[in-house]
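I have placed the structure first, in the form of structure tokens, so that the comments after it can refer back to it.
A single protein chain has been omitted; all remaining protein chains appear in their positions.
Coming up: chain A.
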């Protein structure tokens, strides 16, 4: 008989799982009025789980399938904050657009469990199960506004393409298992290192696994779903998609290639470098012509994932450090930008047109200045947060000898600055087109906090950087 596994390490996940089941019961047996209670409790649950993650201890359990280390903890806190912010921003919007059901926050919590499992995955089975738990919940959330044709279309597209990518991932995982004889990362790394030259089968496996994960990160050339899903899905759901799942998928990517495939760096480095390059360029150029702000954010997120992948292509401790800082700043910028997008309501209806931001500096100067700061940060202009993320990943790439990647990255971020600054120009220089409806209190709070974080990032870089450095070190 095997020893009883250590469940305490998975405390935050167990807490979320039990909480999700409880919320489901509250929602199912409570009256319709109580569904806002479910939202409130979900936020509380996610924040309590974040605290549990911070005070938890390191280790691995379930036969090495579940790993808790500094890296996992740092990213889990980011994911939990991202999900909590998403639930906060969803509630009022979904009620106003009449598609709110209590299942929405519960599904977000369940997706978050999947993300935490992805971040903690220590073997290929855990990778797949975590990914499926997350994706399945996301497919449903994307088509949650089921009376809206675009939402159901987004959900269906996401589901079909997501199922395809899961299939690719599974195929790659089976090849890796077949050619190394292990599903756990340590075993795969040992078998890959022992082989001397990499077998062709393992290389194929790496390609397929990278394809499957790149789909979830929406790295070019597996990004096609992103603009359509982001545009079609209900806006708060888009806000959720743009932050937490991206962070989890990136964490998974880092862990799989660094821990399992670390010894065969030459095999995956070129794949990652190519995807990073293509994502940066496509993100910069394809967003220029966009009129819809949700599509713009989709291309922007493709580009940002490209920049984060630069750090992974470097494959060094400094590169991982850069990714962690990048993801933290990306989370704050996305949350702030979507708080404004969700508040773009005029005459009781949502507008998604970028032009409708015209003259915001005169109708609502505070929001205009905060969004302006976030746009400058997204463009990577110092001294805002986005600059530091880009600086660290590019510095890591140069130290790793990937000069061309860093140069093209910097050039494409100059191109990308055009469309971010165009939004600033529309807000500050164009004639006003009438005021938006007043922002909800929770949107103000999200925008205020993220704007402040982005503006004063140089001050928090010290403690955050220490945590990120400790987290990056655990992978080496």
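FYI, contacts are C-beta pairs under 8 Å (C-beta built on N, C-alpha and C of every residue); 3 or more make two chains touch, one makes a residue touch a chain; residues count from 1.
Following the convention adopted for this analysis, contacts and distances are computed from a predicted model.
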{"item": "Omitted chain, identified by the protein name its UniProt record gives, among \"Assimilatory nitrite reductase (NAD(P)H) large subunit\", \"NADH-quinone oxidoreductase subunit J\", \"Recombination protein RecR\" or \"histidine kinase\"", "value": "\"NADH-quinone oxidoreductase subunit J\""}
{"item": "Candidates A:69, A:103 or A:267 - the one touching the absent chain", "value": "A:103"}
{"item": "Hidden partner chain, touching residue among A:94, A:140, A:280 or A:341", "value": "A:140"}
{"item": "Residue touching the undisplayed chain, where the options are A:126, A:257 or A:324", "value": "A:126"}
{"item": "Chain A residues touching the omitted chain (full complex)", "value": "1-2, 4-5, 10, 17, 24, 61-63, 65-66, 101, 103, 106-107, 110, 113, 117, 125-126, 129-130, 132-133, 136-137, 139-140, 143-144, 146, 155, 181"}
